[in-house]
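Only one protein chain is missing; all other protein chains are in place.
Now for chain A:
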Amino acid sequence: MTGALLSVRELSVEFGRGPAAERVVDEVTFDVRPGETFAIVGESGAGKSLTASAILGLLPDDAVVTSGSISLHGEEVLTATRSSVTRFRGSKIGMVFQNPLASLDPSFRIGNQLKEIIGLHRPAATKRERHEIAETWLRNVGIDDAARVLSAYPHELSGGMRQRVMIALASLSGPALLIADEPTTALDAVVQKQILDLLRSVSEETGGSLLLITHDFGVVSYAADRVAVMKDGRIVEQDRRDRVLTAPADAYTRSLIRAVPEIGARFRLAERGLPRRLGPAGGDRSPASADGGDGTAVTAAGPRDDDRDARPPLVTLRNVSKEFVVGGLGTGQRKRRFRAVGDVSLHIERGEVFGLIGESGSGKSTLSRLIGGLLRADAGEIVFDGRDIARLPKAELRRLRPRFQFVFQDATSSLNPRVPVGEQISRPLLRFGKAASRAAGRARAAEALDLVGLPSSYLHRYPHELSGGQRQRIGIARALALEPDLLILDEPTSALDVSTQANILNLLLDLREELDLTYLFIGHNLAVVEFLCDRVGVLEQGVLLETFRAGELSAAGRHPVTRALLDAVLPMRFTDESGTRGHAAAGKADP
């Protein structure tokens, strides 16, 4: 292809040397044209980040480029000497990284860091000019109080603000190519959209191209012009965005796109009389065989909506509040209180999936910890099956604990790395007297594994021997082994790949049916929440703004905060005859 800005040809990267070397990027070829946004999409371990790092010569120490070429403006990058690599870094290629919290130096003020880079690219600029350039760029990335931000340390800024600063830092020298490696993964939905808009407008302003690395098809559909899909180090398909999204040529691409939860998907499935399932048709409980399989599926709309009211609610919250105190005697800081949860009243019916949404910091997790008895409420009552757990003596609360169990977001750090997973499932059984002996505990643990679709041989494995999705299944099995009534799911899928997320969501739906469970589901991806939940509550600054049935998510008269959250969902855009399917379909599904 002529006129390409960046041209990558048959690039291969291996970890290690010699026969044991592992090929992680395998003959990857693509072009980024001037002015376009090119996205590389793939699941974790597909080699997309390594490809991006190779372009800047920033591969980890033990990774080696074994063959291929990378050229920028026709100039070979791979063979460039160390000093010339440094020269085109920043000036010709800028890079924005995934984790804005760690990507800025914590010990220097923002102004100092920006001015250092400016000084590097424009050694002739005076102090005053550098300051002005820094200020202008902060305004360019949508920061109004530039003066405050310049004199702030990174920890004083929110994640979104830090990512804005990162973008300013990477683009202030006007690079021809801006590489953004999962730039929004660590941010919440509302901020994600702002950052994507900003990346596009900044690259338009500098006239440069944008190379976007992501695992999120929503991001691709929202921002990319052309897309390459990567799997196991290879590009399986690359084309214009609309073609890849509407008429994917490769089976893997199709399975990925089908696994993406969309607003309204559940109701469209119901209209067509299909089971409520994400991903490849039918879907399977076992993570090994993601395609094929049958599974006893739940019909999509949740048929149990009507017969539920016969039983009293499982959980009832009346005017629950929780305050945290920061600082005080001996810390050298002024004592401050802030209200994490304020006067929340709600109820969760038996057998229901109740969703909690809100931006990060809105008190979702605190509220779930109050309901799960991990924190004590300051005021109000939390009635679980007829008993007020906010006021229950410790011993009685302990006896009640097996009945409400948690599944956390980070499956890896919620498992003990040095204990086999079987042991981790059976220990609480023994502790709560649910199993009489170790053998009985093991048997129960095997049953729990079976429930989540893992073979009992996994009992002896250690967490590091499992994939992310399998670890999350273990987390669910550990909770289920205690036969809880209520499962509190704190963003259980937000750290997982789309296909894995689809599997876990399907599993959760099956288990609820099978075991008559009630879920409290916390999520920030509204499409997932709508797909899974029966009713949804919206939190902001610890206050419950409204609750509604999942089908009424897009109904008129929703609270502005809910609207904002909904607007932040990146719809899968299809330019075929049906137009944008996302919102339109959800609107139709309104009762």
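Rule of thumb we're sticking to: a residue touches a chain if its C-beta (ideal position, glycine included) is under 8 Å from a C-beta of that chain, and two chains touch if they have at least 3 such contacts; residues count from 1.
Going forward, contacts and distances are computed from a predicted model.
Undergrad: Which listed name, "Glutathione ABC transporter permease", "NADH-quinone oxidoreductase subunit G", "GltJ protein" or "Spermidine/putrescine-binding periplasmic protein", is the one UniProt assigns to the chain that has been left out?
TA: "Glutathione ABC transporter permease"
Undergrad: For the chain left out of this view, which of A:Val24, A:Met95 or A:Ile195 touches it?
TA: Of these options, the touching residue for the absent chain is A:Met95.
Undergrad: Would you indicate which residue among A:Gly3, A:Gly74 or A:Pro106 is in contact with the undisplayed chain?
TA: Here the residue in touch with the unshown chain is A:Pro106.
Undergrad: Who touches the missing chain here, A:Leu120, A:Val419 or A:Leu515?
TA: A:Leu120
Undergrad: If the hidden chain were put back, which residues of chain A would touch it?
TA: That gives, for chain A, the contact residues 56, 58, 61, 86-91, 93-95, 97, 99, 102-108, 113, 116-117, 120-121, 153, 155, 166, 169-170, 173, 330-334.
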